[in-house]
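Below: one structure in structure tokens.
With one protein chain removed, the remaining protein chains of the complex are shown where they sit.
Each chain carries a letter (A and B) given by its place in the written order, and its residues are counted from 1.
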């Protein structure tokens, strides 16, 4: 890519040779060649810039260029520049267009022109895959599935029967979309009463899963079908690795679900909600739009829109911090109470003595 | 299915045309066709019933029918009716009986008549698969494995060498049964002493895994082999997604293990125990029959039969709630102690002044 093209996608200015070719995006301290482009926009950028061996660097508008280094002057945050540039430089999946001879595609499945179906991919009856989509080696697609355009389904991802996937969706390796929900009737109820069953009985999931446009689903994440209706992941929502999303859950648009989060059955997560790493959400609760659940917090009651919560169980963060601080102060409180007790006894004895 | 058949499996009465055909199970508010059957047995069922567009509805014995809606009068809980009906209406896995031409089955493996082996399935030497079992696309079965009758092994499930699986077992997508246990000798012991090793050393698992009849194992769940004996999952136990069960663990019958639970090595879980979502069990502990471990609780000592525990570490629930409440009351306690201190000083000064 020429620097003029890099500048164009960043909406930035070139200060140097616009025809310079860059082929690799590097950390400012790592550049080793004439074709390396670095990004140095954050707080310590000036130091990074001084030592770089990259041929070109993306810098803040007022930065000074070391000798022999071309600059792209960009007004914005480092993370935003990285989002734009990593997408431009990323390597596309290495799957040839067409259906690999080893793949098994059902006769009634519809594979659009330009789809790339890798080795050992299975596609079930009556499923449809949109143009530009890539199914990587060993992915499996069940029956009656719809996958939109320009999706990437990575190796070992399992798309269950009846799942509907929008456009530009990425499902990473070994994710499972469309498993059976875990809704089990136990032999003993929490109140100690017994169900007249020989073994626990499971309610099967007859619903599907709907995945909106531009959603991403991380490696080894699992999303179960709904019982009678669909489990829903809204447009643009990004889900990290090892997340568990149970049956009937509805997640809004543009939410961010970090790694190892668990969401229990029938809960509703609003638009733009952020669930930080390891957070948990109990069943049948509702989290309002724009709420943020801190790492490892456990939501067991409804959370109002825009609230920042923390703790187990999750409370508004100021309350959670207060609880935490109050426990910390206990080590001073115990001696204070001991001291009061001694002084009380002294006063009481003085009273008696009088 | 005709209404008379639905009534028969529910042991219920038809109030309407017993020959009416229903083909789909729907939420009461969603019915759109002449072949839809809804279930409206719970608290808000009357309202749901009033607005339904389903052709037939399962209702409590004393419910009133809207015009033109056939009823099935059922004495029981909604969840039990759903368990029975979702099983009746569920779609069976879409794998043709026989061995798919792409599957690789070892010459010494025994595949019973009527087994369905999907594309890209591998079955190792001396393994046996019972009649009626389905191995879905991309599942792998190691050597010396026994799988019983009428099981379903979903796509990408990995059954390791020597695993023994009973009848009517379901193993969901990408689950791993029979991995190597994680029993590692570190370079440094917890007391700070050093082991004379260059690198950590792992004790390998030579035992197997036994899975009882009617067990279900969720998507991306992992169950390790035992070291010298077998890891055991008792009959009828249901395990959700993303659960980790370590080497030598013994789980009794009819237990319920919810999503993202972790059970460390050599622990023993009694019959009918419920481990709620995200619960953890340390190594070498024992949980008695019928105990319930609350969501995200961490069991680090033995738990007596029938106990309900909560918290980190897990305590009998009443104690855990007391601890929680006592922390909440601290924000009132601190001012009370401050107040006592001031009054104490006042009394002390009064004493001096006198």
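Please note the rule applied: a residue touches a chain if its C-beta (ideal position, glycine included) is under 8 Å from a C-beta of that chain, and two chains touch if they have at least 3 such contacts.
Please read these numbers as outputs of a predicted model, since none were measured by experiment.
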Of A:26, A:143 or A:299, the one touching the omitted chain in the full complex: A:26
Hidden partner chain, touching residue among A:226, A:265 or A:278: A:278
Of B:1, B:35, B:122 or B:289, the residue in touch with the unshown chain: B:122
Where the missing chain touches subunit B, by residue: 102, 104, 120, 122, 124-125, 138, 140, 142-143, 156, 158, 160-161, 174, 176, 179-180, 182-188, 190, 192, 195, 198-206, 220, 222, 224, 227-229, 242, 244, 246, 260, 262, 264, 280, 282, 298, 300, 312, 322-323, 326-327, 329-330, 333, 336-337, 340, 343-344, 347, 350
Contact footprint on subunit A, counting only the chain that is left out: 25-27, 30, 79-80, 82-83, 86-87, 89-91, 94, 100, 102, 118-120, 136-138, 154-156, 170, 172-174, 214, 216, 218-220, 235-238, 240-242, 253-254, 256, 258-260, 272, 274, 277-278, 290, 292, 295-296, 306, 308, 312, 327-328, 330-331, 333-334, 337, 340-341, 344, 347-348, 351
